[in-house]
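A short write-up of the structure that comes next.
Here the complex is missing a single protein chain, while all its other protein chains stay put.
On to chain A.
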């Protein structure tokens, strides 16, 4: 038995602004983690990562990050990814500026 697959989202940084983006099910890049496509299948995750990485004129450094279903959509699991959804803790800069 293979281990249970932890759901993933595809995330990267936007090429022009450098800020954190997530891949949606309809192939948009969103700034909002809850709009990301929650990928429950390992093979599909790899395909989506390849898709994302091929969009080199839009994003940089695409990778798969652990996520879990939440009330409003996917939520990050690891604290690093939680910070990436909002910005630094010393100033209200980054994503939290606009929320």
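Just so it is clear, a residue touches a chain if its C-beta (ideal position, glycine included) is under 8 Å from a C-beta of that chain, and two chains touch if they have at least 3 such contacts; residues count from 1.
FYI, contacts and distances are computed from a predicted model.
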From "Nitrite/sulfite reductase", "Succinate dehydrogenase flavoprotein subunit", "ABC transporter ATP-binding protein" or "Sarcosine oxidase subunit delta", the hidden chain's UniProt protein name: "Nitrite/sulfite reductase"
Residues of chain A in contact with the chain not shown: 13, 15-20, 56-57, 60-61, 77-80, 83-84, 87-91, 93-95
